[in-house]
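A single protein chain has been removed from this complex, and every other one stays in its place.
As written, the chains take the letters A, B and C, and residue 1 is the first residue of each chain.
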Amino acid sequence: MSESTIGVGLIGTGFMGKCHALAWNAVAATFGEARRPRLVHLAEARADLAQTKAAEFGFAKATEDWRALIADPEVEVVSIAAPNPFHAEMACAAFEAGKHVWCEKPMATSREDARRMLDAQTRSGAVAALGYNYIQNPAIRQMEELIAGGAIGAVNHVRLEMDEDFMADPDAPFAFKNGASSGYGALDDFAVHPLSILWRLAGPVASVMTDQAKPYAAREGRNVETHEIATSLLRLANGASGLLVANRAAWGRKGRIAIQVFGSKGTIAYDQERMNEFQLFTREGDERTQGFRTVLTAPVHEPYGLFVPAPGHGLGFNDLKVIEAHELLRAIDGRESRIVTFETGFAIEETVHAMARSHEERRWVDVAP
Amino acid sequence: MSESTIGVGLIGTGFMGKCHALAWNAVAATFGEARRPRLVHLAEARADLAQTKAAEFGFAKATEDWRALIADPEVEVVSIAAPNPFHAEMACAAFEAGKHVWCEKPMATSREDARRMLDAQTRSGAVAALGYNYIQNPAIRQMEELIAGGAIGAVNHVRLEMDEDFMADPDAPFAFKNGASSGYGALDDFAVHPLSILWRLAGPVASVMTDQAKPYAAREGRNVETHEIATSLLRLANGASGLLVANRAAWGRKGRIAIQVFGSKGTIAYDQERMNEFQLFTREGDERTQGFRTVLTAPVHEPYGLFVPAPGHGLGFNDLKVIEAHELLRAIDGRESRIVTFETGFAIEETVHAMARSHEERRWVDVAP
Amino acid sequence: MSESTIGVGLIGTGFMGKCHALAWNAVAATFGEARRPRLVHLAEARADLAQTKAAEFGFAKATEDWRALIADPEVEVVSIAAPNPFHAEMACAAFEAGKHVWCEKPMATSREDARRMLDAQTRSGAVAALGYNYIQNPAIRQMEELIAGGAIGAVNHVRLEMDEDFMADPDAPFAFKNGASSGYGALDDFAVHPLSILWRLAGPVASVMTDQAKPYAAREGRNVETHEIATSLLRLANGASGLLVANRAAWGRKGRIAIQVFGSKGTIAYDQERMNEFQLFTREGDERTQGFRTVLTAPVHEPYGLFVPAPGHGLGFNDLKVIEAHELLRAIDGRESRIVTFETGFAIEETVHAMARSHEERRWVDVAP
Partner (left out) sequence: MSESTIGVGLIGTGFMGKCHALAWNAVAATFGEARRPRLVHLAEARADLAQTKAAEFGFAKATEDWRALIADPEVEVVSIAAPNPFHAEMACAAFEAGKHVWCEKPMATSREDARRMLDAQTRSGAVAALGYNYIQNPAIRQMEELIAGGAIGAVNHVRLEMDEDFMADPDAPFAFKNGASSGYGALDDFAVHPLSILWRLAGPVASVMTDQAKPYAAREGRNVETHEIATSLLRLANGASGLLVANRAAWGRKGRIAIQVFGSKGTIAYDQERMNEFQLFTREGDERTQGFRTVLTAPVHEPYGLFVPAPGHGLGFNDLKVIEAHELLRAIDGRESRIVTFETGFAIEETVHAMARSHEERRWVDVAP
């Protein structure tokens, strides 16, 4: 392979598959310095769809057999954007074939599968990144730098809310996501996102006390098996107290991930629905002019300027995936990187499993270190 | 006494004492229909201060002996705005003398005292109101009417946050509110406010799972005995899940009481720092134009129009106390009223005590019905 | 008269009459130091209404003859809240009787009447204040102090918007305010408010270029004679450029007075619909954390603390009138005061008349100095 390119395979062409494709198309033009991806191979369960999407996304080859894609010697890194139950098998196969992996979150649908994926990666020595793209937002990165730099002092309290409303309609039919096979509900579907951000801002969770609730017990006469709402008390490893709530039935919320981090010198707040800004309060200066300031992202907040050289012009959801692709390429090149590794991803999912156990046992549960 | 006036006594001239005085001065001019209060007697521990404040506030007589005030036959209703430890003795004395009572929250510093006050009131047959003035906001009243009328369907989830920052400075000296004699901390100081609003919007709390935290363990070398932060999972009597957090150390928050109520058809949100508006989302109409609407309070939201006949012009904190005074007068006249009675106030405080017990015992605790 | 009280007469009991009554009832209790007003005499065109309102508002005497009120030797200061066409006659009579005057805005319905009022006041030596209560907001006062102190550098550009929607309905019947006898329309009804604020923040207007528009030409078959919308270019005496717009037909705006002041070092913004906060941007500090900060009013912003000792708890529209009453009492006592004098009020109205002339003549017009 040319040193200046890298061969990419993509499995899956749905929401996140397309998002990966857009990222692979944009990363070189955006970041300049990175190795230019060659879009080698695309896999999709239906052969005709694979062909169509390969043409649209710019991939050279198409297949309905993801194993063929992994076996393709031109493919050096594999984007896994297939349904969650397939993640483990695909990732393990890729690692065995010596490929790097970019896998959508969550890692897997069971703790065991996730563990197996982590082990396979460790054995292979390949680079693996999970698709927690929200943390790639220049706003989040800036918040992280501010907190690390002491701008709000020692963190003593956090609040995390993630809300959407696609499960809010009581009259909607019974869906795949209402069955137990899809997971716990909001807990694994949503909570991992704010937890991945929390990880960057204030570190891991030490113990949890969780409650899950069903706003609607049944749909179309069938019992709903998942919980659309999860609420949790948190204690972080650093001693801070906290709250987390995830709600898939929150009318009017569309992509809300609201974060509040309180410290001994100030407070930082953020809402994903207004992803190009964050709120900062510090106790500094004249008390008559203190207040939460709304900071719009700008070229001073890396890597915003590689997208737009003017401040306040706004990045979008898909741009975060481009940054993630770049961070993955940096990791593959052995450079410092902000990807969420399988190790961290596994720890985040352990937190979620601890929450589910806490709900069942109605008691505080420690998160395995 | 004249049928068209009512004799008022006021005990205390601090923050809330002044607030009561302003309300007694304004209520007749604002509401017209109400009996005009005669400001008869004012009590304050220091005799000279009693004299000065009586002149400023417009009271005819002044005393440093609150018992003299209660004994004054011209006094028909007693405003109790003295420090919390005195509430029980004053209120019980007033009831025994056959006076109506308007008592600042919380009722008392112990569950026993509060119980005693409730019993004394029941025996006397007098009217008693607690100073939970936030519920008198026309915005809150409108939210209550909307929820009761089904605008957001069945309530299935609630979130309550109350935050200020007067305990946020780690370098501030040890204060009265840092000692155990002042109570639990944020729990009794703050949580009663959002709970009083919740009571109106979605009814009582059935069980709680609470955690309390100390952002700063010590001040001036002395151990801080109270908890500035309280977090709690809630289950309401109606089955809804919920969260409550109270934080006296939340830098940048000044008078935040943020409420979110989620239902099967919509969502309502409110923040006391912008007390003249609320947010409403309903699933009705064209999906392309759905969104949270910011409703500014207006004459259509009773009793706003008695303060200002033009919409969007804004009431203030003290105006809520005027409404409360009016509701108290209505109750005294035997009319329908929105005061927080001692019975409800006691139930709210029971919820707080259950939270404290939950924190200690690290388990879910049912609130006594 | 006692040195510690002042006798008050009030003419008019509508929107602003009630507002004056509330202010006179509250000012002593709020500010403490001020002379306590004695509510002596109330005048209202209908005798029975005068009686009823005198009882509600707490005035000792009632009359349907405003001249009797002015002649009452116990009356030392006269609140004029009667319809605008009566202002001139009432104010002149009050000045001739040696009374101080608190007159609602606008001064008069013609430039000549306003001039006559100013002359009468000058001859009498009495104190006269106009009811531009918005400038009494602690938020506005703080903005003024910040600008005067150089926080945003030299002011080079301003924008003023005042919008309500009570004239927005095209199907509403022809009303008094649609006839030429009521004035120009939005120009004199609204523009004086933002201009009074501008006066405090950046000084007088030097020249104007104005356009007026009618969103609806007719109502009920009658030609609408007033203009619900006025737009104007401004040049201030200090050289800054500016814009002003007033719109009584702005659907959804209820009490909007939006102000933006731009300077060489920063920007200040304000909206009356959220009257307890303002926005401040300064170029100071780390560029990565610059942003507009939302400053909530607090005891550090005088005289907020005399209403509520806790920050972020909110004043209301009527509280501004209480501050205005206090400033008037200060002026009567010969102390420094922030009232809008008849001289300034006349200059503000001259600006409006220049705007009307500019509209007619379709050219820039200088405001008489």
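One rule holds for everything that comes next: a contact is a pair of C-beta atoms (placed from the backbone, for glycine too) under 8 Å apart; a residue touches a chain by one contact, two chains touch by 3 or more.
A quick note: this is a predicted structure, and the numbers were derived from the prediction, not measured.
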Among C:Ser110, C:Asn156 or C:Thr341, residue touching the chain not depicted: C:Asn156
Residue touching the undisplayed chain, where the options are C:Trp24, C:Phe59, C:Phe262 or C:Phe317: C:Phe262
Residue among C:Arg219, C:Arg235, C:Arg288 or C:Arg357 touching the omitted chain: C:Arg235
Chain not shown, touching residues in subunit A: 4, 15, 18-19, 21-22, 25-26, 28-30, 32, 36, 52, 55-58, 164, 166, 253-256, 272-277, 296, 298, 307-319
Those residues of subunit C which, in the complete complex, touch the missing chain: 152-153, 156-157, 159, 161, 168-170, 209, 211, 213, 215-216, 229, 231-233, 235, 240-243, 245, 247, 249-253, 262-267, 281-283, 290-292, 362-364
Touching residues (missing chain, whole complex) on subunit B: 142, 146, 151, 277, 280, 287-296, 298, 300-301
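Rule of thumb we're sticking to: only the chains that are shown with their structure count from here on.
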Distance from subunit B to subunit A - Cα centre to Cα centre, in angstrom: 42
Distance between chain centroids, defined by C-alpha means - subunit B, subunit C (Å): 34
Averaged-CA centre spacing for the pair subunit C and subunit A, given as whole angstrom: 53
Junction residues of subunit B, two or more chains touched: 253
